[in-house]
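Presenting chain A:
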Amino acid sequence: MIALLKRDLALAVRAGGGFGLGLAFFLIVIVLVPLGVGPEAALLTLIAPGMLWVAALLAALLSLDRIFALDFEDGSLPLLATSPLPLEGVALMKGVAHWATTGLPLTLAAPALGFLLNLSSTAYVWLFVALAIGTPALSMIGTFGAALTVGLRRGGLLMSLLVLPLYVPTLIFGAEAVRRGADGLSTTTPLLMLAGITLGSFALLPFAASAALRVNLR
Partner candidate 1 sequence: MSIWEYANPKKFITTTTPIVPWVLGLSIALLVVGLTWGFFFTPDDFRQGSTVKIIYLHVPAALMAINAWFVMLIASLIWLVRRHHVSALAARAAAPVGIVMTLIALITGAIWGQPMWGTWWAWDPRLTSFLILFLFYLGYMALWEAIEDSDTAADLTSVLCIVGSVFAVLSRYAVNFWNQGLHQGTTVPVATGERSISDIFFVPLVMCMVGFGLLFLALVLMRTATEIRARRIKALEARMRG
Partner candidate 2 sequence: MNLDFWSSFKDFIYAIYPPFWDAVVAFLGKYAVEVLSAYFASIILLVVIVVMSIRRSRRVRAQLTAVEARKDKS
């Protein structure tokens, strides 16, 4: 399973692997926000937590259809399915690989971009923590969505329609954690809920994803 993980990471980092794209997209969206809502500093501070999270969601979404699509196209997915490796494990590793190539860089980059949106100084730490806890959930939920639509050509838009509503709880708790951090309030509850969602996703969604993969590979 680790070998699978390493392989996916290597593929993603190579040229054409889309590694930097998610990050670039994240940056672009964050730049667009003030251009859209106006440069007033107080307003930006208010919306910064939410917008950073929304941008992270969208950036995570971008690289989702690559998770299985490439393997599906070149025929390696059926091989993986019939290998001694349990398909649930494959789904899990794909989720982890997606996080390592998208969620993790986002989490590291976000505080650096927070200042563009005039994020409160007390919020930076919480932004990092919340994203660190929540982005794995985004990857795993996204992996499930990708598994559902792997058989479809041009399934990207449909997958977004399926995955974005599933992202709602993560978004709510994640953004709330950062906002509370910004106001100096206790962030325990939202962070705990976020952790719960991430752990639950990793515990249960590999099974749902592998069921979907099996259906699509029939």
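Rule of thumb we're sticking to: a contact is a pair of C-beta atoms (placed from the backbone, for glycine too) under 8 Å apart; a residue touches a chain by one contact, two chains touch by 3 or more; residues count from 1.
Keep in mind how these were chosen: all candidates are chains of the complex that A comes from, given by their letters.
Quick caveat, the model's predicted, so the values are computed rather than measured.
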item	value
Complex member in contact with chain A (any copy), out of 1 or 2	1
Chain A to candidate 1 touching residues, read off their complex	144, 148-149, 151-152, 155, 158, 161-162, 164-166, 168-169, 172-173, 176, 189-190, 193, 197, 204-205, 208, 211-212, 215-216, 218
